[in-house]
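A single protein chain has been omitted; all remaining protein chains appear in their positions.
And then subunit A:
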Amino acid sequence: MVTKMTITNINVIDQDSAYDFYVNKLGFRLVNDIPMGPDTRWLTVSPPDQPDLQLVLFPVTVSKMFPQEVADSLISLIRRGTFGCGVLTCNDIFATYEELKTKGVEFIKAPTKEFYGTEALFKDDSGNFFSLQPINNFSNENNI
């Protein structure tokens, strides 16, 4: 039986910039930063209250997994904002929205009331987008 998600990845264009975004702006904790050759690192971070989930900030560089053509296409799609990477939760969406805006995070949707609760959308430094929602959007049994 599968019980948990422990590691998942977010494809990023620049690992240094991604580190700054996820650690210094979102406030995620650095878990691993291990050099894997001249241009890439094994770089993983965790949300502050979820240390048992690691997000791999996976570099889209030319490799066995990403031949040149694939890497170019993927980078183009990421920059265009094609990929949604999940829902991040917070205690207070309005305070978090104000804080992240102060820190220079680009929002594509301000906190808005939807039928499932209040939601905002923002982009990371590469172009991946996330939904931001208050944790109480998920505390109602009707949402499960």
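The rule we apply is simple: a residue touches a chain if its C-beta (ideal position, glycine included) is under 8 Å from a C-beta of that chain, and two chains touch if they have at least 3 such contacts; residues count from 1.
What we mean here is this: contacts and distances are computed from a predicted model.
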{"item": "Chain excluded from display, named as in UniProt, from \"AraC-type DNA-binding protein\", \"Dihydroxyacetone kinase subunit L\", \"ABC transporter permease\" or \"Cytochrome c oxidase subunit 1\"", "value": "\"AraC-type DNA-binding protein\""}
{"item": "Touching residue (missing chain; options A:63, A:118 or A:137)", "value": "A:63"}
{"item": "Candidates A:72, A:98 or A:114 - the one touching the absent chain", "value": "A:98"}
{"item": "Residue in contact with the excluded chain [from A:17, A:40, A:118 or A:136]", "value": "A:40"}
{"item": "Touch residues of subunit A, complete complex, unshown partner", "value": "7, 9, 29-30, 32, 34-37, 40, 42, 56, 58, 63-65, 91-92, 94-95, 98-99, 102-103"}
